[in-house]
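All protein chains of the complex are present and in place, except for one that has been dropped.
Chain IDs A and B follow the sequence of writing; residue 1 opens each chain.
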Amino acid sequence: MLTAQWLYGLTGCLVVALGLRAALLQSALLQRIVAVNVMGSGVFLMLIAVAYRGPGVAPDPVPHALVLTGIVVAVSATALALALVRRLHAEPGDG
Amino acid sequence: MNTPSLLAFDGLLLISIVSLAWAALATRDARRSVILFMAFGLVLALAWGRLLAPDVALAEAAIGAGLSGALLLAAVGGQQGARSGSAQNAGHADPQPAVRWAVTLLCAGVAGILGWALLESFDSSARDTLAQAVAANLASSGVSNPVTAVLLNFRAYDTLLELAVLLTAVLGIFALGQARPGYRFAGPVFDSLARWLVPLLILTAGHLLWVGAHAPGGAFQAGATLAAAAVVLRLAGHSHIGLPAGSVLRLVMVAGVAVFLLVGVTLLALGRPFLGYPPAWAGTLILVIESAAMLSIAATLVLAFLGGRPQALWQATGAAESVPPAATATPAALPEDSSGAATHGVCKEEQSRC
Partner (left out) sequence: MIDAVSAGLIVLGLGFYLAGSIGLLRLPDLYSRLHALTKADNLGLGLLTAGLALHSQELFTIAKLLLIWLAVLAAGAASAHLIARHARRQETGR
């Protein structure tokens, strides 16, 4: 197990914990959405750390594909959440 | 093996990542939080580059930092423009210190469990089986970039579902309301920037799509770059941002999923497994699917940025009769935008976002 792997992987766990704490404690909706995105980025850190194989060696491509899918799904979910927040705060009578 | 300088670089990068995450989450101001989140995404893209994941780095910079940041900033701007008081936060009291400590302990526990699972997974001997399977079958997959091979050949079904998720999210956004109002025409500085930036972005998107077969790139990065070009156009005040109108827009939105399904079902009808490309045709099929997917991803991401049904584009006919024309455009720069005079009426004069 490489040094870089557990360094980046444990940082990923820490970032997930930070995001989870903010998502639970923050009251503003927009900050909660940012916190969930940060959690997602922490998970991606863990996955890419697992995929790393060393400086000259080709990394494992399957977690990379998972993370790519995850990034796109995260942005879709963020967009939908932001539309919900906008609707939540909309004045009655808005389209 | 790690040279000391690489270790120092890793340490600095990781400290930056954690600090940016902490700062983005600890601040009260929504706009500051979003901007720090964008910086966090960019430093994360650096980390992906360091960990030899260039495709993911491109996608993170374009989608994770760029488009997510644009979506969040547009939402923050909309919130602050709509009302002056903080009525939405007035009813939320801060949690008690006991609750905060309990949640902090819970999150520390989650971090501990995740770290323990991670370290256990490093020792497992079955880690390399999938990577070896990919390496063994890469030659017959039609592309030479292993990530593209996994995305569009070995795990093509997952990518099909991912495109469907993107489409579903945009349909949900459409159901929730109309698009945000446009911006007024930009001054000469931003307008001239947009004039050459948008063609450059379109070219880069085409390049990323083509080169994704044998180098870092692919449909997602290309689609995000195209969406970025449309967002720049929108911010410069052109409401007609290159999206087609009416039924063509609907076609482009579903093109990714539709072409994917069509290829899969045709292969099924020909006796092969669903999305099991014959090796001789795999490269061509992947390129066709990626091209449709790029257009679809770009259109759906732009519609997500618009934030709702684009009223002027959703009807099949021109919307000139339902939208009042913009009587006073800014005298600074009235570009010779000849396409779609009906859509200019969406811009509001009071918006100060240029």
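The rule is simple: a contact is a pair of C-beta atoms (placed from the backbone, for glycine too) under 8 Å apart; a residue touches a chain by one contact, two chains touch by 3 or more.
Bear in mind the structure is a predicted one, so any value in this text is a computation, not a measurement.
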Contacts of the hidden chain among displayed chains: B
Candidates B:G49, B:G187, B:G242 or B:G276 - the one touching the absent chain: B:G187
Absent-chain contact - pick from B:V18, B:L42, B:L73 or B:L197: B:L197
Missing-partner contacts on chain B, residue numbers: 187, 189-190, 193, 196-197, 200, 352, 354
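To be clear about the criterion, only the chains that are shown with their structure count from here on.
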Whole-Å gap separating chain A and chain B, where each centre is the average of the chain's CA atoms: 13
Residue numbers on chain A that touch chain B, as the complex places them: 1-22, 24-31, 33-35, 37-38, 41-42, 44-46, 48-52, 55, 58-62, 64-65, 67-69, 71-80, 82-87, 89-91, 94-95
Chain A-touching residues of chain B, taken from the complex the two chains share: 1-2, 7, 10-11, 14, 17-18, 21-22, 24-26, 28, 30, 33-34, 37, 40-41, 44, 47-48, 51-53, 55-56, 59-60, 63-64, 67-68, 71-72, 75-76, 78-79, 82-83, 88-89, 92-95, 99-100, 103-104, 106-108, 110-112, 114-115, 118-119, 121-123, 127-128, 130-131, 134-135, 146-147, 149-151, 155, 158-159, 162, 165-166, 168-170, 172-173, 176-178, 218, 220, 297, 301, 304-305, 307-308, 311
